[in-house]
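Before anything else, here's the structure in question.
A single protein chain has been omitted from the complex, and every remaining protein chain is retained in its original position.
First chain written, first letter: the chains are A and B, and each begins at residue 1.
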Amino acid sequence: MKTIKYSVILLLLIAAILLPIFTDAYFISVAITILTFMTLSLSWDMMLRTGQLSFGTAGFFGLGGYTAVIISADLGVDLFVSIIIGGLVAGGIAFVLGIAILRLREIYFAITTLALASVFSVVIRNLHKITGGPSGKIVFNTLFDYDSTKIYWLMLGIALGTIVISELFKRTRIHFAVDSIRADEVVAKSHGVDIFKYLIFVFVVTSMIQGVVGAAYALQYGFVSPESTFSPHYLLLPISMALVGGIYSTIGPIVGAIILGLSSEYLKLVMPYGHLIIYGVIIVLVVLFIPRGFYGTIRDFISERKHR
Amino acid sequence: MESILKLQNVTKHFGGLVAVNNVSFEIEKGEILGLIGPNGAGKTTLTNLISGIHWVNEGKIEFEGNDITLLPTHKRCHLGIARTFQISRPLKNMTVVENVMVGALFGKKSNLKLARREAEEICNQIGLEKLDTHFDKITVLDIKKIELARAMATNPRLIFLDEVMSGLNMDETRHMIETVRKIRNTGVTVCIIEHVMSVIRELTERVIVLDRGQIIAEGPYSEVSAQHNVISAYLGEDA
Partner (left out) sequence: MKDLEKSVFWKKNSKLIYLITAIALLAIWRPHAILYGIQRGSLYSLIGLPLSLTLGVVGIMNLAHGDFLSLGIYISYLFFVNLGVDPLLSIVPVTLILFGLGVLVYKLTITRVQKSGHLNQLLLTFGISMILVESLNVIWTSRPRNIYVPYASSSMTIANFTFGTYELLYVLFAFAVLMGFQLFLKKTRLGQATYAVGQNPRGAKIVGINIGFVYLVVFGVSIAILGIVAGVMLPRSSIFPMVGAPYTMRSFCLVAMAGLGNLPGILVSGIVLGIAEAIVQSIPGYSGWSDLVFFGVLIAVISIRSMRRLAL
């Protein structure tokens, strides 16, 4: 059974790596978008597993993007280093923020993170000497000079790295800490789990991932601006993808990203305006009727039959 | 005998309600202490204060000579204090053995492989089977056993058993009494909170009686149970 699983994964991996060779530029750009949102969706789910709902994906995504563009444009930092620094800055801010707000949970944490994108936006608008203000900022050398195949491989690498981290979180003691915190904090701490430490850890790691992918995304185009970089798109889609695919899992967000990523391309053709409404509707419908998502429902169904 | 736990003038109130009122006592190393009293007397609150779920408003708690009054919950667990919950709280997103592993992983700080083995062993000793099932497929008795196993997995030196006997039939009670004795024989000090007096009579060397947040009696069960104030605490003033 296991060898079948591993061979399937290997095959998919090879197919993913070889994809750009067999498809055209349009499909590669769709794939890049799917990978970007897949990473965001997975990182959002990783935080969700602790029981804390973070609405900050767009905020840290944009923060990473702005950091990378600013330091590469103004300080001439190498693009790949900028991506890493973008991640570190996002993680650093998450650390400071987390210390302030993670002791109060649930609603307080969720809403404070919801405000993040607009707060970062305001800060950026005000510091226009550094950030270019409302009109945005440009860096002239972009990643791989718009070579979409190489950009695809970079995004694939980031996505794979995130998948690995997500699985690590599920296979080490982190899994037990996170799941026990989510299930019952009183029990967790009575049995020795340092809740605060684990929450901060997961929050910082997931925010770093969002910063990294934000930096890579921004450096593709060499452009950031408060409206486009902090767009609620980068919050709405990852959440719907994880919900559709199945939360609390690695495969769920992957599946959700592929399903919604592909259908959004189709939607854009059919409904040029207002396709964001669909994502809102999707979130509402999934929360109301299939809270376990597609993968989650299938997984529960299979395990039910196993235990009959 | 040296004391393992010492409470001095501990008081806890919730808003206007004083749940624990100027309580001082010691638990001796290696004993099985009974903590009894009518409902609402403050027994569970006392347990919560000692294990760290609540902070005291006044007073001092010492564990093995260390002042733990301001220590957070998880650190108290690391020092060796464990407890079960009166209303069982199994971790619903995990299997039976995974529940117990949480205690081994974070209370005892074992690595994953060791934790699994330790958890399996403890489950065997307590009589828990079907280790890999999710909690919603097991009996009420099993849930109680999980509570106990999970707490024991943290490798405690002092354990509070909050009404572990409730809802058990005679055979199960017998089995549980043996288990508690086994626990004490491994060197763990036990404090047992119970309403089933036959269990208290059989297991404990000493009891403390709590009523309305205050200690009203202390001593061997045979003596304490005959005291007038204890009887009237349970049965009302006119008994």
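Rule of thumb we're sticking to: contacts are C-beta pairs under 8 Å (C-beta built on N, C-alpha and C of every residue); 3 or more make two chains touch, one makes a residue touch a chain.
Keep in mind that this is a model prediction, so the values were computed, not measured.
Can you work out which residue in A:Leu12, A:Ile130, A:Val164 or A:Val287 touches the chain that's missing from view?
A:Val287
Please pick, from A:Asn126, A:Asn141 or A:Ser303, the residue that touches the omitted chain in the full complex.
Selected residue, touching the omitted chain: A:Asn126.
Which positions on subunit A touch the chain that was left off?
48, 51, 53, 55, 97, 100-101, 103-104, 106-108, 110-112, 114-115, 118-119, 122-123, 125-126, 232, 236, 239, 243, 273-274, 276-277, 279-284, 287-288, 291
The rule is short, and it goes like this: only the chains that are shown with their structure count from here on.
Please report how many Å separate the Cα centroid of subunit A from that of subunit B, as a whole number.
About 43 Å separates the centre of subunit A from that of subunit B.
If we count contacts the way the header does, which residues on subunit A are in touch with subunit B in the complex?
172-173, 176-177, 179-180, 182-184, 186-195, 307
Would you tell me which residues of subunit B are touching subunit A in their complex?
51-53, 72-74, 77-78, 82-83, 85, 89, 91-94, 98, 101-103, 105-109, 111-112, 115, 133, 137, 150-151, 153-154
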